[in-house]
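Read through the structure below, which is laid out as structure tokens, and then see the notes.
Here the complex is missing one protein chain, while the rest keep their positions.
Moving on, here comes chain A:
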Amino acid sequence: METFINPKSLFHLLLLPCLLLYSSIAYNSSPVEAAMHTNNWAVLVCTSRFWFNYRHMANTLSLYRTVKRLGIPDERIILMLADDMACNTRNKYPAQVFNNENHRLNLYGDNVEVDYRGYEVTVENFLRVLTGRHETAVPRSKRLLSDEGSHILLYMTGHGGDEFLKFQDSEELQSHDLADAVKQMKEKHRFKELLIMVDTCQAATLFNQLQSPGVLAIGSSMKGENSYSHHLDSDVGVSVVDRFTYYTLAFFERLNIYDNASLSSLFSSYNPSLLMSTTYYRKDLYKRRLEEVPVTNFFGSVMETIHTDAAYKALSRRNSGRFEDEMSLDQSVHHIKRRMLIKVNDGDEIHDINPELLQGEEGASKCPWSTFRNKFQKAENVDSLLNYGLVAMIPLLVISTWLVQ
């Protein structure tokens, strides 16, 4: 980089490391915003076993059914059930699970894919699913393969207490563990937005340690409060559903995939006197206004659709303004290069390709060559001559990054 006093022919060469530097800066500072909401995942966990906790399994299965109905496919739902109530010998209706005493809906009908069952539901496995640190033998269907464009719904039910959730009657998930896992997820770009919904006693305490941005949390009860079951099925002989989940389901039963109900309407639908506990939602980590977020963003698989004249164009426009701010904030070792960079930024979009490309190399799933070709095709739409030159630099860029790595 010392060869700065060189003729114009070297300009592009110079630009390359600058672009690299820049992209890495941009990458570290604001990765999530760079991604669009592209997919939906749901992790549904029932943490308690034993026959008398029938309702927890019914809760989870009901929610499973709801998110499936609203469009999240089975391969994007991780369902963890700590016990098998349907086949419990005490079940009066073998192989059936109900969440209402009218027995109209068998939750354990066809097409229920339980990913983790019985003693597989442990704190360790739960954290592994969230953070994606699996052993190599774990099949893809048991992994949460989310990316930075994912909206994840994490629903947990079981027996909880002050800052913990009991798993399997033998171990506990603490609020620190959860917060740590979410932080790791954030750092590994495993989600764009995360909605944690917890139906336990003192559920609110489980969110105390959360710090990661983009996380929205809702719990069934405040500290010191119990979450109660909704009703008892005197035929089966157990309580079949919890209040919080019951009213959540009641809310969703009115919706279909095309509805525009917002998260705030869901949150305000809980009536403390019916719930016998106070729902608590923590939104200080969440940027968007709840009134503007449709519930189907999490509970369904409905994404924002953006109409563009051309593919990928809309993507780039979003960020150009903000880059400048970040540049000015940065310290001044390479200030000249940066100025040049800003010059390039104005009326330019190529820089956006670079991070994508870099990422394309990192992510094993993307083929670098096809991206490359895309870029070429895309370049035809751009009429700036400079762009041509820059696109021509891309192979060099690729090689250099490869060498750097």
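Methods note: contacts are C-beta pairs under 8 Å (C-beta built on N, C-alpha and C of every residue); 3 or more make two chains touch, one makes a residue touch a chain; residues count from 1.
What we mean here is this: contacts and distances are computed from a predicted model.
Colleague: Name the absent chain as its UniProt record does, using one of the following: "BRISC and BRCA1-A complex member 2", "Transcription initiation factor TFIID subunit 5", "Glycosylphosphatidylinositol anchor attachment 1 protein" or "Mitotic spindle assembly checkpoint protein MAD1".
Modeller: Not shown, but named in UniProt as "Glycosylphosphatidylinositol anchor attachment 1 protein".
Colleague: Hey, which of A:Gly109, A:Gly237 or A:Gly389 is the one touching the hidden chain?
Modeller: Here the residue in touch with the unshown chain is A:Gly237.
Colleague: Could you pull out which residues of chain A are in touch with the chain that's been left out?
Modeller: Counting over the whole complex, chain A touches the hidden chain at residues 50-52, 87-94, 232, 234-239.
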